[in-house]
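Here the complex is missing a single protein chain, while all its other protein chains stay put.
Up next is chain A:
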Amino acid sequence: NYFIFFSFQQRIEIHKLRQGDNLILGFSIGGGIDQDPAQNPFSEDKTDKGIYVTRVTEGGPAEVAGLQIGDKIMQVNGWDMTMVTHDQARKRLTKRNEEVVRLLVTRQSLQKAVQQSMMS
């Protein structure tokens, strides 16, 4: 049994849900250039100061769109998210006049060797 780590990029389109006066996406972010990268449980490189998805609420728009916990957000609607502060990231995601956000995320995946699956 071989286990392979690889990462692939994914484009995810989330439609915001209106709750009262707010538009919510249904996930939580962590990270940023002003934060401590050593405490990030999802990053492979502990000096990575990017924005990561730390929680996805069940049944929320993000889960429906296919966002998973541990994803690193590379772009939001074309804006780069790899070198932003935590607050800047929050602002870019929660713009009041946007109903849809298109994210480019990087996800690490653990897959058994293709050989094994082919043989079985």
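Methods note: contacts are C-beta pairs under 8 Å (C-beta built on N, C-alpha and C of every residue); 3 or more make two chains touch, one makes a residue touch a chain; residues count from 1.
Note that contacts and distances are computed from a predicted model.
Visitor: Can you pick, from "VANG1 protein", "Transcription initiation factor TFIID subunit 2", "Serine/threonine-protein phosphatase 2A 55 kDa regulatory subunit B" or "Glutaredoxin-C1", the UniProt protein name of the chain not displayed?
Guide: UniProt protein name of the non-displayed chain: "VANG1 protein".
Visitor: Where the complex has a chain not shown, which of A:Glu13, A:Asp36, A:Asp80 or A:Glu99 is the residue touching it?
Guide: From the options A:Glu13, A:Asp36, A:Asp80 or A:Glu99, the contact with the absent chain belongs to A:Asp36.
Visitor: For chain A, which positions touch the chain that isn't shown here?
Guide: 24-25, 27-31, 34-36, 38-40, 54-55, 57, 86, 90, 93-94
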